[in-house]
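In this view, the complex is presented without one of its protein chains, the others remaining in place.
Presenting chain A:
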Amino acid sequence: MEQASLCDLNEPLIDHAEGQFFLSEAFKIIMEEVLSNGTDVKQKVCEWKEPEELALLLDLGVRETGEPRDKLLQRVRDVAKYSIKTSHPHFFNQQYGGVDYHSLAGRFLTEALNTNLFTYEVAPVFVLMENEVLRALRQLVGWTEGDGIFCPGGSTSNMYAMNLARYQCFPEVKSKGVWALPRLSIFTSPESHYSVKKGAAFLGIGLDNVIFVKVDDRGRLIPEDLDEKIELSKSQGAVPFLVSCISGTTVQGVFDPLDHIADICDKHKLWMHVDACWGGSVLFSKKHRHLMKGVDRANSVAWNPHKMLVAGLQCSALLLKDTTNLLKQCHSANATYLFQQDKFYDVNLDIGDKSVQCSRKVDCLKLWLMWKAVGSVGLEERVDKAFIHARYLVEQMKKREGFQLLSMVAPVIKERMMKQGTMMVGYQPLGNKVNFFRATVFSPLLSQKDMDFFLDEIERLGKDL
């Protein structure tokens, strides 16, 4: 065994004072650039640069030696400057956006404490907290009992639900694999999020076995067609096992008729999963929760507070009605270096084996702190307000002439808005519809002026087209 190294083992190698000073200076920059300027409607949403130009500006290559503090602080500034200000009132591009300062504080704290919540011993506060938050979310779904977990995104939640449904039907799949099973089939609407497809591929079920059910002219799944397609699949020798329906589709924000779908799932004994990643937050609103009527009849619900509730990425919950420990049975591997059974506390608190992940971030603190700060009533207000903004926008659009977007126009307007940095809205085609803009409006920072601005700006940018 060679002699302990050249470096002096007696002294710590880190200069904490320097590190902490850098932290406080960097924090000032973050506050100024991202939180002040980044939410200021007079500032740009984005500072557009072409990829090659940006790569040069950022000087990305890592080197042998480090850099002095001033240079690093400039780097912090540059990163902030050229990143999109997702908290800006004119960022309408994605289903996350806006800012909540309590969840932000929760996120900073999560990073500072830097831990995983696989066991009670390393994360006592957060194991208990996650449990409580999941319980509260389940209560809004209408379940007094159940199970659940926070996942690294809605795609993973949807995938877990698929895996659980399959495991419940065929527990031998865990040990024997898909070769021990008949051909399985999944049912979903073409409006569903693409993670259903990715999940089917990833899990070995196969894209071909994802069957798309017809939707009505509003984009909602047609239950009669679901029934038919299930019968058809059975007659073809496959085993239907899951219906994945949506509360709040990605592009149109549509809500599937859950009660009817539940009837059909009950009839055929299929697992009903509700992808409420986007729409789940309506459950906070007395006014709008009817959109999810019947959700308590589902087996699983995916819900992302990082979307409409502005909790900050990632914050995605998978909620289960099950009380038989299915989640743990399906996923567990019983690793003895983590989940020793002879610990000095109740080892049921070591929730790590419920997940497919090993290391798993603490995603509940940001939601919990915000919820404590504003209460369920505060969150309800936000959801209600978001709906009203959207309705106002629609009314205004109807009043304005010329608001009918053609295929070639949207990309050009998008390019102009990004290069000018005045706002960000996504566009996409849908089915046989041409490109159209999709505005997502829910940030607590928004006001009516921002809705007016949105319409004015599109007009302005596209005047000559």
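Simple rule for what comes next: a contact is a pair of C-beta atoms (placed from the backbone, for glycine too) under 8 Å apart; a residue touches a chain by one contact, two chains touch by 3 or more; residues count from 1.
Simple rule for what comes next: contacts and distances are computed from a predicted model.
Enquirer: Which one, "Enoyl reductase (ER) domain-containing protein", "Sestrin 1", "WD repeat-containing protein 46" or "Glutamate decarboxylase like 1", is the UniProt name for the chain you do not see?
Expert: Choosing among "Enoyl reductase (ER) domain-containing protein", "Sestrin 1", "WD repeat-containing protein 46" or "Glutamate decarboxylase like 1", the correct UniProt name is "Glutamate decarboxylase like 1".
Enquirer: Just one of A:Ala335, A:Val394 or A:Leu465 touches the chain that is missing; which is it?
Expert: A:Ala335
Enquirer: Would you indicate which residue among A:Leu203, A:Ala238, A:Ile264 or A:Met397 is in contact with the undisplayed chain?
Expert: Final answer for the missing-chain contact: A:Leu203.
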